[in-house]
Structure formats: C-alpha cells, structure tokens
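Of the protein chains in this complex, one is absent; all others appear in place.
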Amino acid sequence: MLKSLQSDILHDADSNDLKVIIISAEGPVFSSGHDLKELTEEQGCDYHAEVFQTCSKVMMLIRNHPVPVIAMVNGLATAAGCQLVASCDIAVASDKSSFATPGVNIGLFCSTPGVALARAVPRKVALEMLFTGEPISAQQALLHGLLSKVVPEAELQEETMRIARKIASLSRPVVSLGKATFYKQLPQDLGTAYYLTSQAMVDNLALRDGQEGITAFLQKRKPIWSHEPA
Amino acid sequence: MLKSLQSDILHDADSNDLKVIIISAEGPVFSSGHDLKELTEEQGCDYHAEVFQTCSKVMMLIRNHPVPVIAMVNGLATAAGCQLVASCDIAVASDKSSFATPGVNIGLFCSTPGVALARAVPRKVALEMLFTGEPISAQQALLHGLLSKVVPEAELQEETMRIARKIASLSRPVVSLGKATFYKQLPQDLGTAYYLTSQAMVDNLALRDGQEGITAFLQKRKPIWSHEPA
Partner (left out) sequence: MLKSLQSDILHDADSNDLKVIIISAEGPVFSSGHDLKELTEEQGCDYHAEVFQTCSKVMMLIRNHPVPVIAMVNGLATAAGCQLVASCDIAVASDKSSFATPGVNIGLFCSTPGVALARAVPRKVALEMLFTGEPISAQQALLHGLLSKVVPEAELQEETMRIARKIASLSRPVVSLGKATFYKQLPQDLGTAYYLTSQAMVDNLALRDGQEGITAFLQKRKPIWSHEPA
C-alpha cells in the first residue's frame, strides 16, 4: 500500500501538466494506518524497520514534492492515516470525519504519526491524542491546525476541487519554488530564514512567469503562464 | 514548595505501579508562583539563581518523567503556576479557571514561565500575556493550546480521573517509551525525527507488551499487559 502510494505520488512528478495532487479514499475510512499483520513477531525487526522507513519516506515525499498535496478526508483517519493527513500541505475534511492516534491501546505508541501531528497541532493536543488514543472531531482538528477546512459531506468534493483548480490555475514553477522555500526556511532562525527567502524572491522574479505576472498586473490583464522552469 | 513538589514527582517514579501523575491544588488558587519574599535584595543573587534553577529543574522533571503528568486546575494559575500548567503533558481545567503571567506588573518579567508558555501557545498570545500581565480565561487557554480540556467545575475531578484511568489501563513501558520519544523528536528536523521514531517503533514492537497488544488485537481479545520494561 505504501509502495503503491509512493509510486502514485511520484507519477508524472516532473511533468509541467501536474499542478496539484489530491489524496482521497473510498468508503467510510480515510485510512487506519499500518496493517498489523505486518508487525507481528514472526515478521522480525528488520522487516518492521523497513515498514516504518518506507512510511517515513512517503511522508517526506509529500513535503519534498514539487506540487501541493491535498488530503480530502471523509471519515476516520487513524494512526499512520492521521499522519498522512498531517503530512499533506492542505487538508479538507467533511464534518463527519474524525482523527486519532490510538496505537497506545494496542501497545504500539503512535511515535511516527506523532512526528507529523506535533508539527501540525499544539503540543498538549498532540499529547492527549497520543496518550489516550481518543479521537478528535473534524471541528476540533480545524481549530487546532490539523485541517485547513471543514465542510458538510455533500460539499467535500466541490470545495476540495475548488482549491485544487485554483492552484492548477497558477504558475507551476512559482508554486513549486514557493513550496520548497517554505519548508526550507521553516526550521531556520529568523535571520537565516529571511536570507533564504529574500534570495528566493529574487529568483522568483527572474522566472519568466514571475515577470509575466507582474507585467500582467500592471497592464490590468490576466497573466498567461509559460510554466517554464528556472 | 518546589523541593516538596520535586520529591513528590520523583516518588516511586521507577515503580511499575505508577502509571500517571495528577498535580492539583486546594482552594481557589491553583498556584500563584514564587514566594516574593524569597526574591528580595536581602536574599542575594546567588539565592535568586538557586530558586530559578530549582524551578526549572522541576519543570524539566515533568517532561523527563517516565509517566504522563496531568495538571488538574480549578482556579487561578499565575506566573510559575501558569508555567507549571504549561509544563504538564496534559492539562484539564474547570471553566472558572484563568491563567496569567503578571510579573511585569511588579517589575519582574515572567521570563522563565515564558519558556513553557511559548512552547504551548502561539507567540502573539504568549507575548500579550507577558507584556500586559492580563489573565486569559480557561476557554481562551483551550483555544490556544494551553489546556487539553475545559469542563464545568462539578465535572473536573471526574473528567481528569477518566483520562488518568484510561492512561493507567495502558502498558507503562509503551507509554513511557512514547513520551520520551515524543519530546526527543520534537526539536529535530523531519528526517532526523523520522529516523528516531522509526527506531522507537521497532523497539516498541520488541517489547513484550508491544507483541501482546498486537496479538490480542488480531485475536479480538483484550490485551493483558506485563508492564515488563525493555
């Protein structure tokens, strides 16, 4: 499953035609995480290590991908499924969705999901989820920063597509440079962050689409993107 | 007081019978922080230094403790008292509780409380509290991540005990490894965080309770924890 997800995410990653990725699921569960049958004693700890390393790779792939990745959630997202939502750049959920890291209930603390969760929500929210295993509602997830937007189930696809279409209407190299720069500056001290991003602004202006956008704005017309990479 | 708190927190820390700690208070104030009589000129700056170092040690003890520490707050928590709430892993408060860092009013900026506060709530919330000294309500504290849950006063003990009992029903070594791993990965970059936690997942699966939990789940029965350490 993880390898299929990895290959789907990487599919056409370098094509200028790819502007945005949506990860969604069928049925009442978005994802309940790892298959526990892969984590029994018989599989051995080398295999366990491989499973978690593959999972971590997929999560980091989302962040390092050149286009924004949106999670569209309609239902329960638990353990590595909750990690997947937390790892996406944007997450839209229906109001019936819920989120949990319940591993502790079965003696397997959600430590890898905790990495993504702790970077999305306040520490006390993450710890209560991790220590009690209890779910939070979509509304709570929104309040605490795990989600970008919550809508009624009937509007989930429409709202997600609206955001996706908006992103698809933009210049891919501009969005791509912006995404990479965002995550690069995030862990830096303020001075380094501004040094890196000031340079990124200059590079962005040197892109063909950077100049096209500004010219179009000053000429009060719609920009025509070339999507020409740097 | 700090030394008594320290000794209480350390009491039986290594016993398998200890599963969770609740810190609470009697009377209308949870804690109003340092005794100002200890901070006058006569005490001298070596003594002042000792006071703040002891306080910092207690706060770090909570984080480094093998079991989750819950603050149960019913009333006012100010200065180092607010720091204590922010330092706990989980915090449950009654709706009449409030939280402040008012040191600036008496010429002593709450810099040590600010450490815990800034790691619990957004920066602008922390700075307004620190610069104005004004209290925030339990509801605001919940919204901003200082609290895990707010309940009516009459339900405070029941709700706190419900969370504590839930944690006490889990495997101590699993919870303990999870807590230590959470705080270890928190300041790391994403790659290092996933490296550390992937290893922790493998270690968790190698615990007797890790395998018991998965086996019980696959056999559709309740797990029986041995609480056997690694």
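A and B are the chain letters, set down in written order, and residue numbers restart from 1 in every chain.
As a working rule, a contact is a pair of C-beta atoms (placed from the backbone, for glycine too) under 8 Å apart; a residue touches a chain by one contact, two chains touch by 3 or more.
For clarity, every value in this text was computed on a predicted model and none was experimentally measured.
Of the candidate positions B:128, B:155 or B:203, contact with the unshown chain belongs to B:128.
The missing chain, though absent from the display, is touched by one residue of B:112, B:198 or B:211; that residue is B:112.
Subunit B residues in contact with the hidden partner, per the touch definition given at the top, are 36-37, 39-41, 45, 48-49, 52-53, 55-56, 59-60, 63, 104-112, 114-115, 118-119, 121-128, 130-134, 143-144, 187.
Of the residues in subunit A, those that touch the hidden partner chain are 68, 89-91, 119-121, 143-149, 163, 166-167, 170-171, 174-175, 177-179, 181-182, 185-186, 189-191, 193-195, 197-202, 204-207, 209-218, 223, 225.
Going forward, only the chains that are shown with their structure count from here on.
Between subunit A and subunit B the centroid-to-centroid distance comes to 29 Å (mean Cα coordinates, whole Å).
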